[in-house]
Each structure stands twice: as C-alpha cells, then as structure tokens.
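Rest of the complex left out; these chains stay put.
Lettered A, B and C in written order, each chain numbered from 1.
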Amino acid sequence: MAKWDKKFMQERDRLNEIVLSGKHLGIKRFFALDDQAYHGGALDEKTKELMGLVASMVLRCDDCIEYHLLKAYEAEATREQFYEAFNVALVVGGSIVIPHLRRAAEKLEELI
Amino acid sequence: MAKWDKKFMQERDRLNEIVLSGKHLGIKRFFALDDQAYHGGALDEKTKELMGLVASMVLRCDDCIEYHLLKAYEAEATREQFYEAFNVALVVGGSIVIPHLRRAAEKLEELI
Amino acid sequence: MAKWDKKFMQERDRLNEIVLSGKHLGIKRFFALDDQAYHGGALDEKTKELMGLVASMVLRCDDCIEYHLLKAYEAEATREQFYEAFNVALVVGGSIVIPHLRRAAEKLEELI
C-alpha cells in the first residue's frame, strides 16, 4: 500500500462526517447513490471505477481522481489498464487534463 | 439498425472531410490518436467505448454521446450495461446531465 | 401561459418515461432527489428555482434553463427578479453565457 492512500481516506472520512453533521437528508441520500453507482452489476466494479476515473479526469477533479485510482486498484486494475484509461481521458479532455494526469501517474506509481 | 445511425455517420464523415481539407497536420494526427484510443488492448474495445460514453455524458456533448453509443453497441454492450454507464455519468455529472441522458436513452431504444 | 411551455413539458415527460423504462433504480432515485431539492424548506421554492436557474445558466444547459424559468415563474418570480438572476449568472459565467441568456430572455418575455 502507498503512503498517500491511508491519509487520503482518513481526511475524506473526517470531512464526510462534517458534511453529514449538517443532517440534510438529500445530501445523505446522494452520498448513498454515489456509493451504489460503482457496485458490480451488468458491469463489474473495476470497469465502473475506471469509468469514474476517466470521468474525474476529463472533469479535472484531483480528489475524485485519487479516489477512483485507489478503488480501481483495489478492484485489481493493472498498470496497463490504468494507462489506457489515462489515454482515453487525455484524448477526450485534451492537454488541459495533463496536469491532472501527471499527478495521477505519480499517485499510481506510489500505489502499484 | 436504427434509422438515425446511418445518417449520423454520413454527416460526421462529410464534416470530417471538410476539416481534413484544411490540411493541418496536427489536426490530422489528432484524429488518428482519437481513433486509436478506443482500440482493444489491456482494456477491450467495449469497455473503452463505454468510458468514452461516460466521459461524453459528463462533458455534455450530444454528438460524442451518439457516436460512443453506436460504437459501444457495435462492440456488443447490452441495455443493462448502457444503463449502468448512464447512471455513473448521472451521479458524477449531476442533473445537468439529464437532458443528454434523455436524448441518449431515446437513441439507445431506437438502436437496440 | 406561453406556447412553448406546454410543448416543452410534454417532450420532457415523454423522454423521462423512456429513461425510466430502463428500470435502473439509481437513476429513478436520482430523479426523486432532483425533484425534492427544489421543495420549499429553510429557503422557499422560488429562491431555490432561481438558484437552479443561475446554476443552469453558468453550466450552459438550455433545457435546464427553460425548466427552472418555468418553475420559478410558477413560483411567482417577477421580471425584475429574473433579470437580476440573469445578471448574477452573466457576471459569474462570462460572455459565454450570453447565447443562453438571449434564449432565456426570449422565453421569459413569451411567458410573462
């Protein structure tokens, strides 16, 4: 396991608790829908996490990229699969994606 | 085959020819990279086309959505797989994706 | 009532039925969350619909703009309030919002 992932998940959990302390039912339900969207079904979990990764890259959200990187890795995505997903995101989203790709590649190499 | 797909591909081809008539080498090479990004490799073509579909939905590009819908269908994605991909895009991209989801679902039902 | 709104809502309903015919539980639940987000609570419905309008303008989604325009009008937003909301969206989102502002203003004048 990489050094960054534990810290990342802890900070994520700490902030999620703050959000949920606002006790807004709609937000709570959205969080549940978000979790369920990546459960295996007609598409397996790895595929869905890689889809989440590509979507996060083209929308350029580093936190989201790190999260799906970690989850896809746990679902046994390989380095080659990650780089092919990176390439789809790069071609769709353009050079504006590159700073995020750089950070994603660094995180991936620490993880794998 | 649906009625829309042939017309869609013909119009796409007609306009691509106009773009390429500009004889810009960078643009020509970009088009080649774009094609190659979806070839099967460590991830199969269907998975990549579905990734392209999700990326196109969260970036809200109807032309791109139709194209990847068609290509993923040709690569044998099932209705259930399409709806799971739609759901990932909806959760990631939010309600702003819904008008595109509506049009995508209509195109899908005509196709499948 | 304007001529456009009835047609707009009918087409919206027709396409929503197609989406929901896919029987994806996550999508169905998302649609419910989307509806509930604009119900009056600590902020009244008109305020929330105007928020939805501003968000739709800066994200540049014509369908979403038309929908929130109609709902805010039903919740008794005035022409002056619409133009102040338009102005917030224009300043936040920049000139790229103007084509959507033009279409929104035309729809508003037909409605009011």
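Keep in mind that, in the parts below, contacts are C-beta pairs under 8 Å (C-beta built on N, C-alpha and C of every residue); 3 or more make two chains touch, one makes a residue touch a chain.
Predicted model, so just to flag it, every value in this text is computed and none were measured.
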(message) Taking the 3 displayed chains as a starting point, can you state how many identical chains form the whole complex?
(response) 6
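Quick note on the criterion: only the chains that are shown with their structure count from here on.
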(request) Would you kindly tell me how far, in whole Å, the mean C-alpha position of subunit C lies from that of subunit B? (result) 27
(request) Report, in whole Å, the distance between the mean C-alpha point of subunit A and the mean C-alpha point of subunit C. (result) 30
(request) Please report how many Å separate the Cα centroid of subunit A from that of subunit B, as a whole number. (result) 22
(request) Scan subunit B for residues touching two or more other chains and write them down. (result) 83-84, 87, 91
(request) Mind listing the subunit A positions that touch subunit B in their complex? (result) 33-34, 37-38, 41-43, 47-48, 50-52, 54-56, 58-59, 64, 78, 80-81, 83-85, 87-89, 91-93
(request) Within their complex, state which residues of subunit C touch subunit B. (result) 12, 15-16, 18-19, 21-24, 26-27, 30-31, 34, 55-56, 59, 61, 63-64
(message) Residue numbers of subunit C touching subunit A in their complex, please.
(response) 26, 29-30, 33, 36-37
